[in-house]
Each structure stands twice: as C-alpha cells, then as structure tokens.
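Removed: one protein chain of the complex. Kept in place: all other protein chains.
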Amino acid sequence: MALNTLEFHVKIDEGTKSIDKPVHLGVVGSGDMEVLMEPKDLKGAVSIKLVTPVAGFDELWKRVVETFVSETLLGDVHLEINDNNATPAVVLLRLRQAFAEATGE
Amino acid sequence: MPKWNDIQEQSFLESDARARAVGLVDEGTFTELAGPFDRFYSPHLETLGEAVEFDDGIVTGVGKIGKTPVFVISQEGRFIGGSVGEVGGAKMVNTIRLAVEFYDKLVAEHSDLTDEEKPVVVISFETGGVRLHESNAGLLAHAEVMDQLQKARHKVPVITLIGSKVGCFGGMGFVAAATDAIIMSEYGRLGLTGPEVIEQEMGKEEFDSSDRALVFRTTGGRHKYIMGDCNVLVHGKVADFREALGKLAGLPVSEFEKMRRIGSPELVEKQLKLVALAAEMQPKDARDVWAKAGNADAATLDSKPFDEFVASVKRLEV
C-alpha cells in the first residue's frame, strides 16, 4: 500500500561533470514524473531517491538512470524523482530535459 | 521551464501551473513560496500508496506587475485533477493571508501608498475541488479560503483566471464566484456540479454529460460572460490573460467592488432577480437564456468567431 522508495548510486569511470544550478522539472501526471536535480559533492557519483506507487522495477530504474548518466557524463549530482507510472522513454526524456535546463543547454 | 517570452505565446489551456504562475507576472519577478525544493508533498497520499508531488499540485508565490505586488496561486490539473488537500489547501489559504498582512504592513508604513503599489491576489484555477484521498482536510481548507477571501475584502483584490483543462468546479466553483473579478477564456469552465453528476441526478435525456457542446454552453466562458459571471473574456494565450490581469492590477479596490457578483445585500437582491427569471423560464438549454438576453442569433452564438462574439454579444441584464 505504501509508496515504494528506491535509493541507489550510479558512478561512471570517465571524467564527470556536475550541473550549474538546481532544477525542478515535470508534473506527476498519470504516466509522468517530476525530478529535482541538485549539485552535491558525492565524489563523482550520482545519487538517486525515487518514490513510486509501482513496485518491482528496481533493475529497470537502475538501467535507465545508468543510460542517462553515461550519455551525460554526470557526476556529483543528487536526483529526486516522484514517479507515477512513467515509461522508461518518458523517464529518459524528463531527465534529459532537466539536465539541459540545469546546464543551460 | 520555458523562457518567459516563450510562455507568453503558449496556450494557457496547455500550460502547466508553474508556467502560468511565472508567465502572469513580470519577467524575473516570481518567487515561489513552499516550492518543490521544500518537498512539502501530501503525507496522506503517501499513506495510501498514491504518487506524490513536491508542490502538492499547486504553485504559490509572489511576483510583480509594474509596481503592483501580485500574490499568485496556480493549480495543476494534471496532478490528481488539481484537487485540494491539506498541504495544497494550506498553501492557497496562506498566500491570501500573506497578501492581506502585506497590505496591512504597507499601509501602516507608507502614508502615501498608491493603489498600484497595493498587493493583489491572482488565482489560476484548475480543479474539481476537494481531493477525495484526504477529503476531510480538503473540505476544511475550502472553508479557510472563503474566510480569507472575506478578510481580503476592501483591502486586497482577488482576481480569478479560468482557462485550463479541468475548469473550476466543486467547492472551488464557489470560491471563484466569491472573488472580485473573473477572467476566462472560452475554453474555461466554471460551475459547482460537474456534468457527470448532473446527468446522474437528472437523467441522460435531460443532461448528456458526453455532449461537449452542451457542457460548454452550460458552464463555458462564453456562457459565463453572457450571464455576467465572467467579467472579462480573453483569447487563449498566456499573454492574453496577462494583459487582462495587467489592466486590473493597480485599480482602486473600490473599482473591484463593482465587478463582484456576490458579497453584499444589494448583490444578493440582484442575483435573486436572476433566480426569479430562472424559475419563470425553466430553461432547457443555456441558449434560451441567451435569446432572453436579446441575442437573436442565440442558436449559433457558441460557434461565432471569438472576436465577433465579444463585439456583438448581448449580456443578460435584470
């Protein structure tokens, strides 16, 4: 019944970059999510806290975030996500949008 | 968040609550209060295992239009229909309260305070009212909002904007009616009882809730404009709402009293004339009332081009 909270770290070996400013993006509509993206000293890692009503997709979430981190070479960033059944495609889209905004791209 | 200039060109109907909040006030002036980084989500949704949102579906804050401090409340329809619970309700209530306190403070500090330096509140509604997941707290929050609206009377004008997908229904339908001025687009809808409930009460032959045109004729912006419930009818961009809002912000509060529908014994008497007309006419359709208002083209009024409609429509007088 209660919401599921998932917390994990992702760290890649290549040189990482953080973001310039904290960003909030998205609306927790059905099939969508929101993310807070904040710079944080994590020795190059990305930490994720995810809250979702859906259980049992831990590995999928990790893979999606890993994909995002490897394509952006992100590090020293904390992500907090409120999810409401977003598909992996939507998750990647929102993360990329937030990243673009946080890096002024 | 899109750039401020881009928000202006966005459709108000499609804009999320934060874009509306930011875009309605002058560029770069918006400060969000209890924003997503404060992480005040609903503990009750969490208990029920429902998805939560860091702002609980409502954006509150303060900005400026010219010299006027503008306290903004903007509801997010995509998050549980813009419904009001404990957290979101408290944000709404306290935004109005902060505006009234700020007014009192400015008046006390500045003997030469001009009308355009006095605060206003703007509420961009997108809601069906109480959030059922925390219904009791949501209901009590509605009562608090009504109380604050009365406390703002003769001090801080409260301006309603309705042009978002969900419309403004349930308890928030009378909250909107109790504000000073109402700006709508033709895509906005305002009422108390949602179409499905009317159908359930009266039967499908009396009211078919799937008939979109009928629903809009009954509660949509054009109808509410004819009835005098909406003061200003605007095109559908964020910039259009902002322009109409800008014309009102800074007016003396006495001017807003003239825009009200309810809130005084005189206005109650005026509304009772409308109720007597309703009893006499027993309209089957809002078009009957449009014809009564003197619109010979009542049958086609809802499909007229917007500018033509605004220029030619006759509004109901009693």
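Just so it is clear, A and B label the chains in written order, and each chain counts residues from 1 on its own.
The definition used in the following text is that a contact is a pair of C-beta atoms (placed from the backbone, for glycine too) under 8 Å apart; a residue touches a chain by one contact, two chains touch by 3 or more.
We adopt the following convention: contacts and distances are computed from a predicted model.
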Which choice in "Maltose transport system permease protein malG", "Cell shape-determining protein MreC", "Malonate decarboxylase gamma subunit" or "Sugar ABC transporter substrate-binding protein" gives the name that UniProt lists for the one chain left out?
"Malonate decarboxylase gamma subunit"
For the chain left off this view, which of B:140, B:213 or B:299 is in contact with it?
B:140
Can you work out which residue in B:5, B:31, B:210 or B:312 touches the chain that's missing from view?
B:31
If the missing chain were put back, which residues of subunit B would it touch?
31, 33-34, 38, 40, 42-44, 47-48, 50, 60, 62, 64, 67, 69, 86-87, 89-91, 93-95, 98, 102, 105-106, 109-110, 113-114, 117, 119, 129-130, 132-140, 142-144, 146-151, 153, 170-171, 173-178, 190-193, 197-198, 201-202, 206-207, 218-219, 223, 227, 229, 261-265, 267-268, 271-272, 274-275, 277-279, 282-283, 286, 289
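Going forward, only the chains that are shown with their structure count from here on.
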Subunit A to subunit B, mean C-alpha position gap in Å, rounds to 35
Subunit B partner contacts - residues on subunit A that touch it in the complex
1-3, 22, 24-25, 27-30, 32, 34, 36, 38, 51-53, 80, 82-85, 101
Which residues of subunit B touch subunit A in the complex?
1, 16-17, 35-37, 39, 41, 46-54, 76, 78-79
